[in-house]
Structure formats: C-alpha cells, structure tokens
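Only a single protein chain was left out; the remaining protein chains are all shown in position.
Read from first to last, the chains carry the letters A and B; within each, the first residue is number 1.
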Amino acid sequence: MQQPKLRSKVRGTDREIGEVTRIIVDPLSHHISHLVVSMNGRGGPERQIESSHIQSVGDDLVQLRLSSGEVEGLPLFTRDGYVSIHDIEIAHLEDHLHVESGEVLIPLPELERNVPRRNFFAKFTHVIGLFIGLPLAWPVLRYLMKPMYQPFDNGWISIGNANKIKKDDSGVQFKFKRKVKEAYMPEQEIDKNAWVLKATPEVLDKIYQGKDMDFKDATGKLVWTNKKDVPYVAFSGKCPHLGCGYKWRKHKVLGEVFLCPCHLSIYDAAGKVLDGPAPRPLDPLPIQVTPSGDIKIIDMEFKAGTKTQTRII
Amino acid sequence: MDTPSTTTQPSPIEKVVQFIDERIGLQKLQAKMLNEPVPGGSRWAYVFGSVLLFIFIMQAVTGVLLMFYYVPTADHAYASTQYIIHEVDYGWFLLSYHFWGSTAMVVCVFAHMSQVFLWGAYKKPREMIWLVGLALFGLVMGFGFTGYLLPWDQRAYWATTVGVEIMDKTPIVGDFMARFLKGGPTPGQMTLSRFFVIHVMILPALLMGLAGLHLFLFRKAGPAGPFRGSPEELKAKTDYFFPRQIWKDIVAMVAVFFTTACLAFWEPIVLLEEATPDPGEYHPEPEWYFLFLFQMLRLKIFSGEFGQFVAATGLPGLFMLFLAALPFIDRDPERNIFKRPLSLIGWLVVMGSILVFTVSAIINREFLE
Partner (left out) sequence: MSSMKLALHVLWSACWTGLPAKLGLALLMMAMGSMNLEHMMGVAFLFLLTTPVSLLSVPALQGLADLHLGEGAGLGILFLLCIPIDMWAVGLTARTVFIERLKVEPQGSFGVRLWGLLVLAGGFYVTILWLVEGLVTGIGKDLAHWFMELELIKGLPVAERIGVELMIWGSISTISLVILLSVGLKIAGAIIQREAAKALPLSESYQHLVTRWDLMRIPADQTLMLTSVTAAGVLLIFVFWGAMPVTTPHPHQDYKKPEVKVAPHVKPADRLAKGEKVLAQVESQVVALEARQAELEAEKQKGKPKPQAKDKASTKSDGAKGPAQPAAPQAAKP
C-alpha cells in the first residue's frame, strides 16, 4: 500500500473528516503505526487513528474504514507523549519512509517519561564519575611535584686559597666543581665559579651595612652567619639579573667593577648596582677562611630577576 | 537534558549554554548523541565497549604521567623506572596501575569480543564494525608487547628478544620484520627507541582513529539489541543511552577502576635486575596473555623453524583471518546463541583451549625450576 502523505485529505465511510497533519512511526518495526488527523481541516482538534483502520491510500486521499462518528470517539492526540526524529536518532528509520520529515514522530519510551528518573541517573552518574576521578587527583599532584621543591644542600666546598688574592677590593674568580645527583642520573660534576674579594673596611661596611649576614634554610633555620668583620667576601657567580656569569673588568669611567656581558649590569666592589638592569646587588655567599687560607663557601643560587633575594639551590 | 528555568533570568551557566547552542546547535547535537534508544533496554552486557574506552583513557593518563620521569635510553631506562617506583611520590601506584590496567584491557577485550560474537552482532549490517574491532584487538596486543620492554629489566629484555626471534621465523618477510623491530641484528638501544615510539605515539594514534571509526560505524548501524524477546517486551524495556546505559557504563568503569587499583596494591611492580646479555637464572616468559602461544610453541609438533612459525604466527594469523571472514561466511541472520550450536561450541572450544594452554604454561614453570 502506498504511504499516506502529509496534508492528504482523510475520508470516513460517510464524509470527509479532515487532513493528515502528522505520522507516527513504530521505532522497532519502522512502519507507520498511526495517523494524526486534524478534524474539519487544519486547525481543528487532532485525533489519533491506527493505521489498521486505513482502507486505501490514494495520491491525495486516505480512505478509512471508520465513519466520522467513530472517529469522533477516538482519543485526542497529545503531542507530549512523542518526540520527533529531530530530537532522537534511530538508525535507518527513514530509509523506507517517503513522508516529509519533521512531522515523523516516535513515541517516547515509557521508561523515559519520568523526568525525576532521568535526573536521578544523570546525577548519580556524575557522583560515580567523581569517585573515579577524585582518588587520583592527590596522588597525581604529588607525583608531578616531586622534583619541584628540592631540599637545600648546605655542604661546604673548598674553592681555593686566599693567597690567590693579591689586591684588596679586587674581584678574583675561583672556579670549583660541584657534585650534583639529579633523580636517577649518575652523580655528575658541574663547573661553577664564585668571585671572592678581600674587602677593606669601607667596602665591607657597604656590603654588611653594620649587620652580620644570616643565611637561612627553607624552614627558617639559621644555616650560617657571615660576621661583618671578616674581610673575605664571596659573591655567587650568577648575575642577579638573569643568571649570566659576570666578570671583573676595568671600566673607562667607573674604574674596576664587576661587569656582566649579557645585559651590561655593572656592580662595584661591594656588589652594589652602579648601572644596568640588575634588580638587586650581587648575592653574597656564606664564607669561611681557615688560618691557612683555604676558602670554603656554601654554594647557593638565588632566583634571578627579582628585587628580593629568594634562595633556590 | 536540563530543564531550563521558566520564569526567572537564566543562570550564568544557562547563558553560556545558550550562547554555544545558538552557534553550533549544541542541544540538538547532545540530544542526537545521547538519546539513542537502546532496543530491549540498557544492559550490563553492553558495557564492555565503554569500559574499554575508559581503560584506554586511564592507560593514556598514567602513561603520560610515567613519561614525566621515564627515559627510553638503555643506560637510564632501568634507573628511571626504579626511580619512579622508589622515589617519586605514589609513583609505585601509578606504574602498577598502568601495568595491571593492561591486563584489565586484555580481559575486557576478550569479554567484549565474546559478547559481540555470542550476540551475533557481527552479522549484517555490522560487518565493518567487526573488522575494525579485530584491528583494534591487534593494536591492544601490540600495546602489551611493546610496553613490556620499556622497563629494560631481565624479564622485559628477554621476553621481547624471544618474541621478536619468533617473528623472525616468518617466511620471506620474517628477517626484515625482526630487524625492523630490533633496529639491528640484536636487541639494544635502537630496539628500545623503536618500541617506545610505537608504544607511545603510533599505536595510540591508530587506536584513537580506529576507535572513533568503530564508534561511528556502530552509531550508523544502531545497537543490535537482545537476540530474543517479543517486540512488546523489547518496546516495554527500551530506554535511552542517556542516562540508563551511561549509568551502567560508569558503574562498570568504577568497578574496573577499583579492581585495577586493588591489583596494584596486591602486587605492585617489582623489577628484576637490569637487562644483561646473559639471561642467567632467569627463564624468559611473555606477558600472561601471550602464554598460550608460548606454551603451544613448546609442543613437539611445532619444533623446527617452520613449526615455530606455524604455531606462533601461522595459526594465530589464520585464526584472525577466519574471524575476519566470519560475517561473510556466516550469513544466517539468526542471532540467538542457543540456536547457533556451531558458534556456541566453537566459542567454548577456543576459550577452553586458550585456558588449557595458559594454565599449562603456568604449570610448566615448576618443571623448569
């Protein structure tokens, strides 16, 4: 049998009844199960008629086996109990339908009509999802953070002898090797350097400004104090601007200074910034000098580019 | 399908949703994707596909995390793996979860394939889904094989050596394949690099692509549904993919998550000594899901170069080809397993044989002591 068309006229056994406004399809068999007919033309009340009551289908006419009176007795159509094929997807539903889509409707499954039910399972699904994701959050965070905050190594390193310093207030570079063990890598020795000078009291005063210099641990515990009257001062070999290695040079105007070649930061013998982009003076390191002249330092590194001094190694 | 507020101003979230919806039709898209009616209703038997997706995501997440510390070089692979296990906070748990997750994946792959087979969901019009699924199965096995080498301890090194040597026995292309995988005549750094890139980039990319295709084909064909039940029964029980099937999927996912975590606690990974060219006291053995092949190779009838090839590559290859041809050989539309005696018996025989060979391999260990 030909498929009924939308807007075809519908005829009962006695007279014309109305017009086909919608088609209802069974989601399992994909056959048309009902017609929705608008009584007395478009705009009239809609009634649902089973396809078994269709006698024949013509090009523009659907002939029913029922009389208009019997059709009047059929249930009214309620749109609420149905969804259109725009709202859900049923595979191959339209393969054999030759009806204008949009008004092809599929009954909402009985089980889905209960809104609290949908809400409950939706929410419970989210709760269960939480129980999968949440237990992992903390371990994963700790896992990733492991190497980020290393405890400080406050070991003393011998870097050379003070007899290398011939002049007062003059920077002398001391190269030394530091043993580094990173994670699972074998222990390696890296080359580092520090600048040491034997300071006269004025320069010493400029550096210490009347106070002994304390060096603290990450927890705030005191690691070492540089006494302000010890004439030897060691500066970290990294420029506080961005970490480059700086030099001791003769400047045309400023005299003998610490000069960083990267961005031309200039420091005087006391480490104070004379010129350039350095945000703070040179970083002094804890220093000990034995009576025989051996210089020992604790190798520290500080965050580059900040006004306040923050120790990172 | 949130119920929008009717009278008051839309909430900020609702406003954002409206914004996106205006531009890409989000509501309609969501409805089409989620409101797929499952004939006969949502079922626990259908969860394995989603569970596999979940396991893959977990493996990817734990795998990426492992890559933060693992290095694929012969000199540091072992040390970096030990570092993860012993030093990094919860590293032991993440690595053990990744290891046991691979077991869970293989178990669920077998469950999923069995479910599809028993439900006859490989028959017309679902042949392509089945074929893509077989490819996915091969990828999962590939993941297991390549990942096993990475810790570079004795177990990893020797299991891989034996496995690649077996592949070598394939006629014509065997030597080329083996050298390609080993990156040379013998296993070494080149092998590790190749296995690493295959495990971490090539296989995941292939898996994601094929899984996407698998899902697309599945949606196009529609779920097969139960193999018995009157239309009335099916209709009465029909519900949508969301929320009911999704709910069942996620409960299954959480059960798998708990199980894998329990396994990680029960037996966390402990490496053997670092890989050396001398196997010493160690008897090479592959991962458990290859044990049945391993045991088959011990049988007398498969001795000799050709025999080894037949047992390790030939027979499994033929079996996979048979599975691929299955939808084209078995054209009977009947899907009820109890009315397909050949299929049922075939499934029981295959599963039974795999079980027998696997257990035999485990018993065989005692003979080697």
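To be clear about the criterion, a contact is a pair of C-beta atoms (placed from the backbone, for glycine too) under 8 Å apart; a residue touches a chain by one contact, two chains touch by 3 or more.
Since we're looking at a predicted model, the values are computed, not measured.
If you put the hidden chain back, the residue from B:R126, B:H214, B:K237 or B:R335 that touches it is B:K237. Annotation: of B:M58, B:I85 or B:L136, B:I85 touches the absent chain (contact as defined above).
Touch with the chain omitted from the figure is made, among A:D14, A:E50 or A:E110, by A:E110. Only one residue from A:M1, A:I190 or A:L222 touches the chain missing from this view: A:L222. For subunit B, the list of residues touching the undisplayed chain reads 41, 44, 82, 85-87, 89-93, 232-233, 235-237, 239, 251, 254-255, 258-259, 261-263, 265-268, 270-271, 273, 295, 298-300, 356-357, 359-360, 363-364, 367. In the full complex, subunit A makes contact with the omitted chain through residues 110-111, 114, 116-117, 119-120, 123-124, 127, 130-131, 134-135, 138-139, 142, 151, 153-156, 181, 221-225, 227, 288, 290-291, 296.
Operating definition for what follows: only the chains that are shown with their structure count from here on.
Subunit A meets subunit B in the complex at residues 27-29, 83, 86-92, 109-112, 115, 118, 121-122, 124-125, 128-129, 131-132, 135-136, 139-140, 142-146, 183-185.
Against subunit A, in their complex, subunit B makes its touches with residues 1, 3, 28, 31-33, 35-37, 39, 41, 61, 65, 68-69, 76, 79-80, 82-83, 87-91, 93-94, 219-222, 231, 234-240, 242-244, 246-247, 250-251, 253-254, 257, 261.
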